[in-house]
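Please read through the structure below; I'll follow up with questions.
Note that this complex is displayed minus one protein chain, with the remaining chains in position.
Right after this comes subunit A.
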Amino acid sequence: MGSWRVIPEHMPILLDGLWMTLQISACALLVSIPVGIILGLCRISRNRFVSLIAVCYVEFVRGVPLLVLLFWIYFVLGKILKMGPFLSGVVGLGLFSAAFIAEIVRAGIQAVPRGQMEAARSSGMTYFQAMRFIILPQAFRKVVPPMASQFITLIKDSSLVSVISVVDLTLIAKNVVATSFRAMEVWTFVAIMYFCVTFFLSQLINVIERRYRVSE
């Protein structure tokens, strides 16, 4: 048996790491949701140029490993714009996640039957009114489950920001292992911490999903 004493001894610093993980995930989420929704709307735009931009963005970002994207943003963009590790991490994670959210939003909107847009437009609503009051509320209900798994993915992906020296849970754990040589205990405990966060989130989303299903 290993020595689990290492966990309580390093608990404060591990919680600091968790806090950083939650902060960077939340900030990245706040970036990715609006960017993703806008990209998703551009993707279905009738304007070829607008949709082409969104297609290129989604295809490019999806086609590059997150790790490489983070390195590029930190070492290239970050140097030009004077962004530190945290901001680079937020931007990298946020822009990466936005590409996936864009696809979820597009699929959600396209899953709303065409007749809904026709009914709204035929009553005199503009395209944007129809989107806002008729299409998006329905699309929103359809995208809750895939969106939830995207958020969970985002939290897990945030462990990669440790490579650009953001002091998150993963980086702290690595340091604790380096000084205590307790790899099994530390990595097991860290895995459980990540799991607790994502499990709590998925339960929360289940509640939201159920509430919206009732009102349909």
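Assume a residue touches a chain if its C-beta (ideal position, glycine included) is under 8 Å from a C-beta of that chain, and two chains touch if they have at least 3 such contacts; residues count from 1.
As a working rule, contacts and distances are computed from a predicted model.
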Quiz item: Quick one: the chain not pictured, UniProt calls it what, "Amino acid ABC transporter ATP-binding protein", "Regulator of SigK", "Glycosyltransferase" or "histidine kinase"?
Solution: "Amino acid ABC transporter ATP-binding protein"
Self-check item: Full-complex contact with the absent chain, from A:60, A:133 or A:199
Solution: A:133
Practice problem: Could you tell me which of A:119, A:178 or A:196 touches the chain that is not displayed? | Solution: A:119
Quiz item: Which parts of subunit A are in contact with the chain that was left out?
Solution: 113, 115-116, 118-126, 129, 133-134, 137-138, 141, 215-216
